[in-house]
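Excluded from the complex is one protein chain; the other protein chains are retained at their positions.
So, chain A:
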């Protein structure tokens, strides 16, 4: 896959935008997933994921073709997410968590039209709980946990994406795990 991506990048460098479309197709789910788990909101996640691809396109000439493209792309995406978390504007979205309600969002105010099977509701609730617990982590732990356990990347790769020494990445994963353990212990 890396070889194909490199071929497409060379085409993009020559100015061929269609080739970039294929790159977007290949990585859109992963980039969107990182953004969603980091930000906890589909609207914002889509916005940031799109932004990441656009930034990557604009700066593609500065990408070192000998490196892994996904590492570079994920770095752009995580940096954008971190920026967004740090200067989080008081935007209001329906699926944003309502303060003080412990995981409820505005959608929960809208009555559901379909009767969902009990099990499905349970698993949805569990997933929401996990997601909201991830979102409660400080952003530096959240990033490593998302990259490690949702994107399933290696420590070396995470250290490259975040431009941090591997020791720091390890420490953050350990602390992130401990924090999550305390939050999820009674689930």
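In the analysis below, a residue touches a chain if its C-beta (ideal position, glycine included) is under 8 Å from a C-beta of that chain, and two chains touch if they have at least 3 such contacts; residues count from 1.
Please note the rule applied: contacts and distances are computed from a predicted model.
Chain not shown in the complex: UniProt lists it as "Anti-sigma-W factor RsiW", one of "Anti-sigma-W factor RsiW", "Chemotaxis protein CheA", "NADPH-dependent 2,4-dienoyl-CoA reductase/sulfur reductase-like enzyme" or "ABC transporter ATP-binding protein".
Considering the full assembly, A:145 is the residue among A:5, A:39, A:76 or A:145 that touches the omitted chain. Contact with the chain not shown here comes from a single listed residue; of A:2, A:16 or A:125, that residue is A:16. Those residues of chain A that touch the chain absent from the view are 14-18, 20-21, 24-25, 28-29, 31-33, 36-37, 42, 46, 49-50, 53-54, 57-58, 126-127, 130-131, 134, 145, 149-150, 155, 170, 173-174, 177-178, 180-181, 184-185, 187.
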